[in-house]
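Note that one protein chain is taken out, while the other chains of the complex remain in position.
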Amino acid sequence: MNSSLDEMYRDIILEHYRYPRGKKPIDKVDVSTAGKNPSCGDEIDVELQVENDIIKNIHVDCKGCAISVASASMLAELVKDKPLDEVIENAEIVRKMLKGEEENLPEEFGDIVTLKGVRKFPVRIKCALLAWLTLLEGIKNFQNGDGRRNQIVSTEEQE
Amino acid sequence: MNSSLDEMYRDIILEHYRYPRGKKPIDKVDVSTAGKNPSCGDEIDVELQVENDIIKNIHVDCKGCAISVASASMLAELVKDKPLDEVIENAEIVRKMLKGEEENLPEEFGDIVTLKGVRKFPVRIKCALLAWLTLLEGIKNFQNGDGRRNQIVSTEEQE
Amino acid sequence: MTSDLKSEIMTDSKKLSFDSSKIQDDFPILETKINGHRLVYLDNAASSQKPEAVINALDNFYKTTNSNIHRGLHTLAEKATNAYEHCREHVAKFIGGVSCEEIIFTSGTTESTNLVANSWGNENIGEGDEILITEMEHHANLVPWVLLAQKKNALLRQIPITTDGTLDLTDINKLINEKTKLLAVTHMSNVLGTINPIKELIELAHKNGALTLIDGAQAVPHMPVDVKDLNADFYCFSSHKMLGPTGVGVLYGKKEILEKMPPYILGGEMIREVSFEKVTFNDLPHKFEAGTPNIADVVAFDTALTYLENIGMENIRNHEIEISKYAIEKLTEIEGITIQGPLDETIRGAAISFTDRDVHPHDISTFLDSRGIAIRAGHHCAQPLMKVLKTVATARASFYIYNDRADVDYLAETVKEMRRYFRG
Partner (left out) sequence: MTSDLKSEIMTDSKKLSFDSSKIQDDFPILETKINGHRLVYLDNAASSQKPEAVINALDNFYKTTNSNIHRGLHTLAEKATNAYEHCREHVAKFIGGVSCEEIIFTSGTTESTNLVANSWGNENIGEGDEILITEMEHHANLVPWVLLAQKKNALLRQIPITTDGTLDLTDINKLINEKTKLLAVTHMSNVLGTINPIKELIELAHKNGALTLIDGAQAVPHMPVDVKDLNADFYCFSSHKMLGPTGVGVLYGKKEILEKMPPYILGGEMIREVSFEKVTFNDLPHKFEAGTPNIADVVAFDTALTYLENIGMENIRNHEIEISKYAIEKLTEIEGITIQGPLDETIRGAAISFTDRDVHPHDISTFLDSRGIAIRAGHHCAQPLMKVLKTVATARASFYIYNDRADVDYLAETVKEMRRYFRG
């Protein structure tokens, strides 16, 4: 009973939700982006410290539902110490998985595969996407020499 | 079977429709009014020759359905040689009968009582009213010294 | 004329391209008795009847799925949202495979044309611009343009009609010119039945830089329509004329045009973010669908589309060509009766207007009704056309999938009886 509920809120997700990673503020901020999900009200701030096109440090502050918080927490775990280009590819893989266009994730994605359960709740896919879209926007701005652009990303424009 | 149809199109009505009275043009026109029923398209011209506040002569030209033509024909028959004030009262009685507020008509109204059958067809009441409302408007204009006013009466405004 | 005649001549109906008498069984209302006679419903251009499947779809929605949509996270809200959006996909496919973002649900054709007039028209029509319509437009595709032209000091021009009820294209190259900003034309006339050469007109309009709006209220129910092939910029129609419920209409618009248009009705669901000072709008198509939509009726409209597809729009068109031909034949045989509109069944639909030299259309209608036949009489919301036709009203018999040759025979016989009745 309620298998789809428990499939979405897997223990791993609830664990990330209760104890999100990346909460610790970082000293040096090279990229700063905010994202939101207007229809749900989820809000996120993503900050990166970038050295030689590698994410040295990440701070994520997400106010939202369990899914958006857990997804942001998993993101923080995954992208630390990775080159920007690889992170962009990773984000694309997650987007595809959430949309049902990708089934198997590389080993290194770890817990992230548990976000699959969201697919049974189409309205919640946006929540899981929020952190990833915000990160992508930040990287794009950074690569355009505009890492601290003060524009808020909205999931509804980007999906 | 079809009793309500035959009640509306009584033989007398069909007879008036086939051979309408008041068709003959008159020489001296003191009052001239046009009326129409925009939703149906019925149109009527009523012309009066008035002497000492008495309708000496009447010409009615009605293009419309059997009911509006017959009603106009009966009107022509009834009002000839009558004082204007009495005609106004007569028209009011007809209006009341058509609206179901009056059951018995004075003897002199003759065939007009057969218009009662229209009450079973509410959309057609306007047709039966057209000639009477147009006549009333003409008399009103005449009494205001404006018998040839060029404004078209519409049943939909007046009902 | 008794209803016995009906069954006698029923056998003829086999000649039609599908079996209308079988289809009749799907329409519960056709069992109704009207003034002691079986209902012969020939008022389809005003509104069609509904098959049991559509009525059941409504019933089923309210009994199993009903909920408000879009913003809900619970099971019913999701089911209702999916059912609603499924119809949008279906409509998009039905009219030629356009994108869902290009399908806006309205309350009817009238609201669809008004949306374009108020949103696109208000921003894009200016002084001296020309809007081109035809002399055969329904008020829904006329009044918004009359008033917009007045408001903007623009010129409203009309393509005239010939005596056979088709568009007179003699001066078309003057009528469509570089000042023309919009061509708004009916695909099929609700009075004359005429099917207009829309594709050619659209091409000509585009050559002159004008946009095009097609009033498809009478076309989509009766023939295959591919808005992509037509290359229409806007295309409007109503559910209730094509077996669906009342209260639902469609506006198709090309995405790049819709995207630039300001919203029309303001409220919930059409905004992205709002404060007391600032509003940002939602994406297409939601930008144009404010408030709680007519959810249940949209869901049931989906079923109506399926029903029509199962019969096949091509078959429906063929059926109506046959029945028009037969009806025109039968009616023109009757002394005193004149058909208003083209007599060639291949360039017209099955909405057949006629007048009687001696009897007013309202009397015709009342008489036919006493024999169980529902037709419409009046100006059919096309007053300017009536003036062109030099009449105040016509009687109109309009046929659909459940009508057969027996219905035509019964109509013709009853018209004859009617003439005897009134002429004495």
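For clarity, chains are labelled A, B and C in written order, and residue numbers in each chain start from 1.
Methods note: contacts are C-beta pairs under 8 Å (C-beta built on N, C-alpha and C of every residue); 3 or more make two chains touch, one makes a residue touch a chain.
These numbers come from a predicted model, not from an experiment.
J.: Using the contact definition given at the top, list the shown chains touched by the missing chain.
T.: When the entire complex is considered, the left-out chain reaches A, B, C.
J.: Out of C:Met136, C:Leu230 or C:Ile295, point to the residue that touches the absent chain in the complete complex.
T.: C:Ile295
J.: Can you say which of C:Leu58, C:Ile257, C:Ile311 or C:Ile347 touches the chain missing from this structure?
T.: Going through C:Leu58, C:Ile257, C:Ile311 or C:Ile347 one by one, C:Leu58 is the residue touching the chain not shown.
J.: Of C:Ala83, C:Ile103 or C:Ala140, which one is in contact with the hidden chain?
T.: Candidates C:Ala83, C:Ile103 or C:Ala140; residue touching the omitted chain: C:Ala140.
J.: Which residue, C:Asp233, C:Asp369 or C:Asp407, contacts the hidden chain when the whole complex is considered?
T.: C:Asp369
J.: Residues on subunit A that touch the omitted chain in the whole complex?
T.: 1-2, 4-5, 8-9, 14-15, 17-18, 39-43, 63-67, 121, 124, 127
J.: Tell me which stretches of subunit B touch the chain missing from the display.
T.: 38-39, 121-124, 154, 156-157
J.: Tell me where the left-out chain touches subunit C, residue by residue.
T.: On the subunit C side, contact with the omitted chain comes from 28-29, 32, 34-35, 39, 41, 43, 46-47, 49-50, 54-55, 58-59, 62-68, 71-77, 107-111, 113-114, 117, 138-140, 142-144, 146-147, 156, 158, 238, 240, 245-248, 265-271, 273-279, 290-297, 362, 365-366, 368-369, 373-378, 380-381, 383-384, 387.
We take it that only the chains that are shown with their structure count from here on.
J.: What pair of chains is linked by the largest number of C-beta pairs in contact?
T.: Top-ranked chain pair by contact count is B-C.
J.: With centres defined as the mean C-alpha position, give me the subunit B-subunit C separation in Å.
T.: So the centroids are 38 Å from each other.
J.: List, in ascending order, every residue of subunit A touching at least 2 other chains.
T.: Within subunit A, no residue touches at least two other chains.
J.: Please set out, as single numbers or ranges, the residues of subunit C touching at least two other chains.
T.: none
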